[in-house]
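For this view, one protein chain was removed and the others were kept in their places.
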Amino acid sequence: MQMGMIGLGRMGGNMVKRLREGGHEIVGFDMNPESGRDMDSLEALVGALKTPRVVWVMVPAGVPTESTIAKLGELLEPGDIVVDGGNSKYTEDREHAASLAQRGIGFLDCGVSGGVWGAERGYALMVGGSAEDYATVLPIFETLKPEGEYGLVHAGPVGGGHFAKMVHNGIEYGMMQAFGEGFATMMRSEYVTDPAKTMASWRSGSVVASWLLDLFENATKDDPTLHNVPPVANESGEAKWMVEAALELGVPTPTTAAALWQRQDSRGAADDILRVVTALRAQFGGHVTKIDEIATH
Amino acid sequence: MQMGMIGLGRMGGNMVKRLREGGHEIVGFDMNPESGRDMDSLEALVGALKTPRVVWVMVPAGVPTESTIAKLGELLEPGDIVVDGGNSKYTEDREHAASLAQRGIGFLDCGVSGGVWGAERGYALMVGGSAEDYATVLPIFETLKPEGEYGLVHAGPVGGGHFAKMVHNGIEYGMMQAFGEGFATMMRSEYVTDPAKTMASWRSGSVVASWLLDLFENATKDDPTLHNVPPVANESGEAKWMVEAALELGVPTPTTAAALWQRQDSRGAADDILRVVTALRAQFGGHVTKIDEIATH
Amino acid sequence: MQMGMIGLGRMGGNMVKRLREGGHEIVGFDMNPESGRDMDSLEALVGALKTPRVVWVMVPAGVPTESTIAKLGELLEPGDIVVDGGNSKYTEDREHAASLAQRGIGFLDCGVSGGVWGAERGYALMVGGSAEDYATVLPIFETLKPEGEYGLVHAGPVGGGHFAKMVHNGIEYGMMQAFGEGFATMMRSEYVTDPAKTMASWRSGSVVASWLLDLFENATKDDPTLHNVPPVANESGEAKWMVEAALELGVPTPTTAAALWQRQDSRGAADDILRVVTALRAQFGGHVTKIDEIATH
Partner (left out) sequence: MQMGMIGLGRMGGNMVKRLREGGHEIVGFDMNPESGRDMDSLEALVGALKTPRVVWVMVPAGVPTESTIAKLGELLEPGDIVVDGGNSKYTEDREHAASLAQRGIGFLDCGVSGGVWGAERGYALMVGGSAEDYATVLPIFETLKPEGEYGLVHAGPVGGGHFAKMVHNGIEYGMMQAFGEGFATMMRSEYVTDPAKTMASWRSGSVVASWLLDLFENATKDDPTLHNVPPVANESGEAKWMVEAALELGVPTPTTAAALWQRQDSRGAADDILRVVTALRAQFGGHVTKIDEIATH
């Protein structure tokens, strides 16, 4: 089928490639003239599509997605459908859907997992929105997803796709932290000679066999102790949203939150906490507090 | 090759089957006369094996393993090898190895993962001990492990096999807790219609694709809300050992520990903590404390 | 000075008593005719006060506070001041202040700590709002607070009082959980004969000496093992808000969150997590899952 794709970066560009290989006619646009775009404006892209149109938005969450959807609301016509495939927060989807609905335009939110591997392996897709809109875009989803029976779900009403993706990423945080704790424990122990090789051996037959473990072997192939990797980790936002959503819903998430905080701590988020602890210790016990003293303790 | 197997329960029995299918000559013994044992005493088993013997101990950790290894120490001869394939703590391995070494008997500790699925899928094996003893028993390991390049590792010196298995199980705790937190969050939300179906969809193409997720689909096939499963979880001991080992080594394990405590809490382990909290709240705020009042709040 | 008090429950009633003993002229109103109210309507209360009026709202957070402030917005006049002394969320204060400001009415948010002990011990007050409004109500604050130099702070602009109170309560959660963990550990150990007596001994000379520890001795005087207290704890909402605010701000709060989740778990919040864990264990290991089996394990 025909579809417009807005955003031809690493994710969007790879998806277009997979879709074209799957026989779809994709018209692409990106702000960047060097992106390999087909059209040089949003207006031109909309003009190039036959009605009822489907336009997939694959740009960074927040302002870029906001403004793109707002503009599409002006350019598109009743019966058209917008798909937000970025990492928007689920609460924003309802606003987008409501404002597009006022003009008769449909909306689907689609969480996309798979990273740079999706191009060949297929993307895991979680979709929120009406059954009707879902059915319209289904041929696209079918091409993007991996072969086989898994990798695509109509998760729920509008917001459900991004909610599911958020939870997916929260779980991912917990799993990565769990592998990290295991690796770190073995690294400090005299019992395990080569922690990376030991973990790679779990890829078959073990309970923790997983795609992350497959990637772990890749990552450690040339750097088994990972000492070329900095001990600092960034966040993508979704684990934070999941912990917030869970707090709202009254669900405890100690593992997801621990994984989130571990990353935040690596970038200094706990510094003021530690200052209080050290200041109090100095007060009651005369413990060391000066930076140069700490360096030698 | 020829080997003695002590313990023919669910694990040991299945392993014997896989080994015999692999062409090995296994002589089995179990305390239980109805276990399908070949010999009716440890002495008879030892007598039936040609030297140098290999005897695999697959009985519950703790006293049963202790006493079996002690007896084998008396019955076996220099050059023989004992393999402890149970869930012993890594610290015990050194004691076992040392006492057997006094009589010239070798020792390997072997962590075995794979559960009831190992019989057909193969067992992930992590082995601790000398290179020489490992080489001797290698044909057995090769048959037990899954096909392909993974599933077997010589993890380190004596204790390394059980240390690696302990860490493996600690990671498993964290992963299961992470999946649980995600499922629970979606169960309480109005955004995701069918959390179990959504999670099953992640089996392909997603970052959290894993064997645990495959099992999760199995588990939820007939009970998508899991409401037939009690909200109580038991422990196997290994996550506790891992957190203890990590404390000893100075490695933080917030995710593994959170998973452990979640299970302990489900069996009342935090009751005295909660009593303190509620008693204090009643003191300063006149908050509700009586059981029947709580029931209606 | 003269002031209107709306809400004559346990908190409001005690505060009126303390204020009257301090020489203030308080006009009280409560929805409940048996509250000892001076006026039988909000209108009458407003009519009874000389301008510029000060009206303190001491009713439950949420709808009761919302509607009371909305009504006061209609009844009061420019130059009057509303004080919200309840447990409103800091984000609501800005809305209240903005809507009252449109009519020229001032607003202060005042977090109040001290519980049922405040009547005699004095209340710790944290106030948010303008310096001018703060100065106007200062005589009231001075009477409500404990004697001495502590117990009252102009914490910041509108919202600052409730933000500070929220953080105060979050800290309180962490402290109570810490005492609980200590008590529970000693209760299970054979080393400490009487955990309650041991903890009470820390009231002098120790680093953990605190008002909570004073209350702990009270609580355990007739029930040293606390076995008459149910192992279930409720929440007041403020720790949840603090963890949410900290997530928003990028500050890790593992201790506060652990205390919150411990309470939530005691009321079944983790049930779906545990179901996943137990269902998965049953899948890979054939572990026990039926309720009656668990009862005997």
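The first chain written gets the first letter, and so on, giving A, B and C; residue counts start at 1 in each chain.
Methods note: a contact is a pair of C-beta atoms (placed from the backbone, for glycine too) under 8 Å apart; a residue touches a chain by one contact, two chains touch by 3 or more.
Computed from a prediction, not measured in an experiment: that's the story for all the values here.
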Which residue of C:82, C:184, C:233 or C:274 touches the chain not shown here: C:184
Full-complex contact with the absent chain, from A:31, A:61, A:226 or A:249: A:226
Contact partner of the left-out chain, one of C:73, C:115 or C:231: C:115
Sole residue of C:31, C:138 or C:153 that reaches the chain not shown, by the stated touch rule: C:153
Hidden partner interface residues of chain C, rising order: 90, 113-115, 118, 121-126, 128, 145-157, 159-160, 163-164, 167-175, 177-179, 181-182, 184-186, 188-194, 197-198, 200-213, 242, 245-246, 249-256, 258-259, 261-262
For chain A, the residues touching the chain missing from this view: 10, 114-117, 176-177, 179-181, 183-184, 187-188, 212, 215-216, 218-220, 223, 226-227, 229-234, 254, 259, 262-263, 265-266, 268, 270-291, 294, 297
Where the missing chain touches chain B, by residue: 207, 240, 243-244, 247-248, 250-254, 257-258, 260-261, 264-265, 269-270, 272-273, 284
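Everything below uses one rule, namely that only the chains that are shown with their structure count from here on.
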Where chain A touches two or more other chains at once, by residue number: 207, 250-254, 258, 261
